[in-house]
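Down below is the structure, laid out as structure tokens.
With one protein chain removed, the remaining protein chains of the complex are shown where they sit.
Which chain is which? They are A and B, in the order written, and residues in each are numbered from 1.
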Amino acid sequence: MPARVVTLQIDGRDVTARDDQMLIEVARESDIRIPKLCYVSGLSSYGGCRMCLVEVEGTSKLLAACTTAVTEGMQVRTVTPRLTEYRRMILEMLFAERNHVCSVCVSNGHCDMQWLAQHLGIDHIRFPYVYPNLPVDASHDRFVLDQNRCILCTRCVRVCQEIEGAHTWDVMGRGAQSLVITDLAQPWGESESCTSCGKCVQVCPTGALSEKGRSVAEMSKRREFLPYLTMMRGETGNE
Amino acid sequence: MLAEELKNIAVHEREAKAAVGACVNVCGAAGCQSLQSDALAKALVEAAAAQGYGPESCVVRKVGCLGLCGAGPLVSVEPAGIIYQRVQPSDAPDIVNALQGPPVKRINLDSKLPFFARQQRIVLENSGRIDPERLEDYIAADGYLALTTVLSEMTPSDVIAEIEKSGLRGRGGAGYPTGLKWGTVAKAIGSPKMVVCNADEGDPGAFMDRAVLESDPHRVLEGMAIAAYAVGASEGYIYVRAEYPLAVARLKTAIRLAERQELLGNGICGTQFNFRIAIRLGAGAFVCGEETALMASIEGKRGTPRPRPPYPAESGLWGHPTLINNVETFANIAPIIRRGGAWFAGIGTERSKGTKVFALAGRITNTGLIEVPMGITLRDIVFEIGGGVPEGRHLKAVQTGGPSGGCIPESFLDTPVDYETLTKLGSIMGSGGMIVMDETSSMVDVARYFMEFCMTESCGKCIPCRAGTAQMYNLLGRFVDRTATRADLAQLEQLCDLVRNTSLCGLGQSAPNPVSSTLRYFRPEYEATFATEGGE
Partner (left out) sequence: MNERKPTLATVWLDGCSGCHMSFLDIDERLLELAQKVDLVYSPLVDRKDFPELVDITLVEGAVSNEEDLKKIKKVRAHTNVLVSLGDCAVTSNIPGMRNPFGVRSIIDRAYVDTVAIPRPAPSTVIPRLLDRVRPVHEVVPVDVFVPGCPPSADAIYKVLSDLIAGHKPDGKSNLRFGA
């Protein structure tokens, strides 16, 4: 079925879009930046971080902009006091969940999570820190996985499966015990499926995945390849 | 199998049963089986033989759940209508000896007890009466009659109309109108369509679906086949947890027997209708009871929920339109077809029709499985049917709906049980677990127990559920340790609100319920634990 054109309102602005587009994408095209952590343009939507929850007129439920298709006449609010408070709390819980020590992180200054915290005006964490004891996997020649900084957004899992086609990454365990793993929880360096392409490192929003040899604040990520690759393959952003 | 053959089998079975002098039924469901009801059945066979009974005068059968699980192993004697409780193999000679006289007093259970008399059995009509491993037993109880009727006399839309007329709502917990769901799948574009039975019963204290599957598996298969015909599906899956080995074994047997008689498979009952059912075992994740996670698991993926829409009715298993219903919902289908939607709609309340199976557990005299009409009060369930709270203690609260439910205090016991009222009280109908608590239970402990459950069963996909349940669990720990402050209570309530409104799936959205419902009715218990006056 060919996509139809719909008009909707985001934060009071009239916007036109195709009806197979997701809200987050449409908002972005109009330069309305909805906070996000797990969503990255060019990969399938995951809907896990809940940062992009928005209010839509006519429904009491909050909807994730990355998994909600636009519809005709939709009225969307992306910033309200309630949404901001929810986003703050969720992000604070994320900081408390693992050992995110920005000051000594390779991604200090280049981190989506750190940036979002600043953007949301978070100046301290109201929840007690959990301080779990988590491993670091430095077995790969070129890359390092630090579980202490992982937020389980699964960008690495998706890029590896959907773009590289290797499916080296996956998630094991449940709840707060979940961990991203390579192959069947084998050391990354011994992975037979990993092609060492490094896409996972580039899409990782935090310092969980980094290149070896980078010191504090030296790990900036290059994500430009992703929309390019996706476009070259003739896929739309959210299939 | 054709309708005619089915009828012949039924008639033959009934005649054969009537010809037997006495029928001794031993419960072979998981509860009684764990109390060695197998050995008991063997002892009864031996005792019957020793006392000169032949197969024409006394038959010992293993049947499904008789309901009063707390008093197992249970034995019933037909046609006398006697029930024995806590039967040991050593009681076997006496039971056989009493076949022609008065019942054995020391183990006799009054079958006129409110526990039995106040129940109304539709889903459990065959439970404890038929041998779940014999297809003929089910056929003799009008089994597969509804399926043959549907295939020979009704169009798919007739079937859906009948289900709609019955007012049946999903028994998995949310109470979505079944007919409406079927209609949506029937209208959905795409083929093949799928029918899935959700048998991933995981609430603590709930064992309704297990009992149905162990006691009357064909009923579920028949319901699924009728559903498949109604929505135009050709493939079915039963997703059952691996922790139910007996239910799995009986389902396998039932599917094999039904396929052999062409009640499942290709060309069902001599028609063009094909429907195959496969079993998929859950590996112990509670979240796989959530429909989108369940489908992911059937597809061989990690069992995590995904956002809806698209709903399974549009895009379910492998992207095909999929109907998902719970075991108990499917178990209601055959009787509705046999006796008509209007009959079913005559039972229950205005918006909640029919009966509901509950698993009574906790501080209650009669632990076990009951089926009652919707609209019965909690008081009747707990005190009449359940026999009240033992040891002279007082009832404090009734927990319904498992980890997604809430605690209802004594003062609301006269509320009629239906979907809407339970929701209004801050709990939910849920799948049917009902845990009774007396004054020795600390509601803070209860809330923390359920929060721990939600925390360990969170799939980890969305942050509010994964991290929020962990934070709430830790906070509740402060109340248990009596180190909490007023600020902690405020944060706890804030977290309840957050997790409810921002979680991805139903598990997370309902995870705060045990906390918010205990806070609603038992707030002083939380406040009594404050470490210092007014907190920090």
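The rule we apply is simple: a contact is a pair of C-beta atoms (placed from the backbone, for glycine too) under 8 Å apart; a residue touches a chain by one contact, two chains touch by 3 or more.
Keep in mind it's a predicted model, so treat the numbers as computed, not measured.
Peer 1: Out of A:P132, A:G165 or A:G213, which is the one that touches the chain we can't see?
Peer 2: A:P132
Peer 1: Using the touch definition from the top, which of A:M51, A:V70, A:A117 or A:L226 touches the missing chain?
Peer 2: Final answer for the missing-chain contact: A:A117.
Peer 1: For the chain that's not shown, point to the residue among A:C105, A:I163, A:I181 or A:V203 touching it.
Peer 2: A:C105
Peer 1: Can you list, in ascending order, the chain A residues touching the missing chain?
Peer 2: Listed in rising order, the touching residues are 95, 99-105, 108-109, 111, 114-115, 117-118, 121, 123-125, 128-129, 131-134, 217.
Quick note on the criterion: only the chains that are shown with their structure count from here on.
Peer 1: Could you grab the centroid distance between chain A and chain B? Build each centroid from C-alpha atoms only and quote it in angstrom.
Peer 2: Chain centroid spacing, chain A to chain B, equals 39 Å.
Peer 1: Would you pull the chain A residues touching chain B in the complex into a rising list?
Peer 2: These residues of chain A touch chain B: 46-50, 53, 61-62, 64, 67-68, 86, 89-90, 93-94, 96-97, 126-128, 130, 151-152, 170-171, 173-178.
Peer 1: Taking the touch rule as given, give the residues of chain B at its contact with chain A in the complex, in rising order.
Peer 2: Going by the criterion above, the answer is residues 285, 287, 302, 306-307, 455-464, 466-471, 474, 491, 494-495, 498, 501-504.
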